[in-house]
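The complex appears here minus one protein chain, its other protein chains still in place.
We call the chains A and B, going by the order they appear; numbering starts again at 1 in every chain.
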Amino acid sequence: MIRQHLLVAAWVLAVTLTTSAQEVDLGVRVIASKLRCPVCQNESVADSQSELSAQMRTLIRDKLAAGETEDQIVRYFVSRYGEWILLEPPRQGVLWFVWLAPAAALLGGAVLVIAYLRRSIRPHPHLTP
Amino acid sequence: MADSQTVTPRRPLPWVWIGMAAVVIPLLLVLAFGLRRDPRALPSPLVGRMAPAFSLQLFSGGRLTLGELRGRLVVLNFWASWCVPACTDEAPVLQAIWEQYRTKGVTVVGVNIQDHEAPARTFIQRFGLTFPAGMDPRGVIAIDYGVYGVPETYLIDQSGRTVYKYAGAVSVDLLAPVMAPLLETR
Partner (left out) sequence: MIALLGTGSLLLALACAVGGLGVLVVGHSRKDPRGLIWGYRAAISILTFVTLAVVDMETALVGFDFSVRYVAANINRVTPLLFRIAGLWGALEGSILLWVWILSSLTVLVAHRYRSRHPGFLPYVLGVLFAIATFFLGLIAGPANPFTRLAVTPPDGVGLNPLLQNHLLMAIHPPLLYLGYVGFSVPYAFAMGTLLSGQHREEWTSITRRWTLVAWTALTAGLFLGARWSYDVLGWGGYWAWDPVENAAVMPWLVATAFIHSSMVQARRQLLRGWNLALIILVFLLTIFGTFLTRSGVIASVHSFTQSLIGPLFIAFLCVATLVSLGALFWRRKQTPDEGGFDSLLSRESMMLMNNLILVTMAFTVFLGTIFPLVVEVATGAKVTVGPPFFDRVVGPLGVLLLLAVGSGTALRWGRSGRDDLRKLGALAAGAVAITGALAASGVRSPTALTALGAAVFVALAQVTEYVRGALAHRAATGEGLLASVAALFSINPQRYYGYLTHLGLVVAVAGIVASQSGRIEVQNHLTVGETMQVGAYTLRLESLEALVGADRIIVAAPLTIGILNGTAQAGTARSSGDVDILRPSENFFRQSRTPVATPAVRSTWRDDLYVTLLAFDPKEQSAVVRVVISPMVSWLWAGGAIMVGAGVLASWPTRRR
């Protein structure tokens, strides 16, 4: 029984030393939610449970404590991981296509459908428009 | 109801076929390309720039800094004991490279990340690794190098510039051609 407790205590201690219990900082959270967790799919560093994200949060906290600004910290991560690390990339240029394409597809499709229906509609004396 | 008007929905058809082909074929090509390019040879923003300095606490005691290795070609490898099979596959390779190229001006450095000390030491013993290796418990070195996971290997040339990054288990066939031109200049 005692051994179990000791084991638990040792475990918890060992892990706590590496668990980043310092996520309290709102500042850390703000910055971390702008960064994409490099080893997850579509999760932010703030939300992710991966160890890398935890280490990144710790690093952000240390940098904040050392006086770096949010902008500097974000740029640091970009300089190490590339623009991809940003969850919402700043450069909107190429992405315009992604936003326009579905609308274009819908409109184009609608044109085709209506053209098809018109061609196919049987003439009838009481045709309801 | 045999109207001549009934139905030639066939007429838009050639355009539909052309449209489909125009979309499908390039897409398949893109996907095929997507596989040909090796996502593990990452376009890291660090490649081409001076490698970030680090200070590594070694398992054998003492510290190793990047500055001390100026003048040698550095194979910087990030690994973990739990990373099976990739790290276990490449460990003997790294040891072989160390043994073969040590006298030719190459240093292999192993950085253990996201791991515990005991299993890491066991791993080193198991594969008989003799090149300098140490732990990065808080991940600062790993993040400094933009490491995503394990294993990842960087090549840093003699002037301290990062020249190559590879994600995944390395092999001699992979590294030798990259290292050769850098060693010839010496």
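In this text, contacts are C-beta pairs under 8 Å (C-beta built on N, C-alpha and C of every residue); 3 or more make two chains touch, one makes a residue touch a chain.
This is a predicted model, so every value here is computed, not measured.
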- Which of B:24, B:96 or B:176 contacts the chain that the document leaves out: B:24
- Task: Among A:31, A:54 or A:73, choose the residue that contacts the chain missing from this document, as touch is defined above.
- Result: A:54
- Note on the structure: Absent-chain interface residues of chain B come out as 1, 6-7, 9-10, 13, 17, 20-21, 24, 27-28, 30-35, 37-40, 42-43, 82, 84-85, 114-116, 148-150, 167-168
- Message: Touching the absent chain: which residues on chain A qualify?
- Response: 4, 7-8, 11-13, 15-16, 18-24, 29, 36, 38-43, 47, 49-51, 54, 82-84, 86-89, 91, 94-95, 97-99, 101-102, 105-106, 109-110, 113-114, 116-117, 119-122, 124, 126-129
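As a working rule, only the chains that are shown with their structure count from here on.
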- Query: Which part of chain B faces chain A closely enough to touch in the complex?
  - Reply: 1, 3, 5-9, 11-12, 16, 43-46, 114, 137-140, 142-149
- Write out the stretch or stretches of chain A touching chain B in their complex. 18, 38-39, 51-52, 55-56, 58-59, 77-82, 112, 115-116, 119-120, 122-123
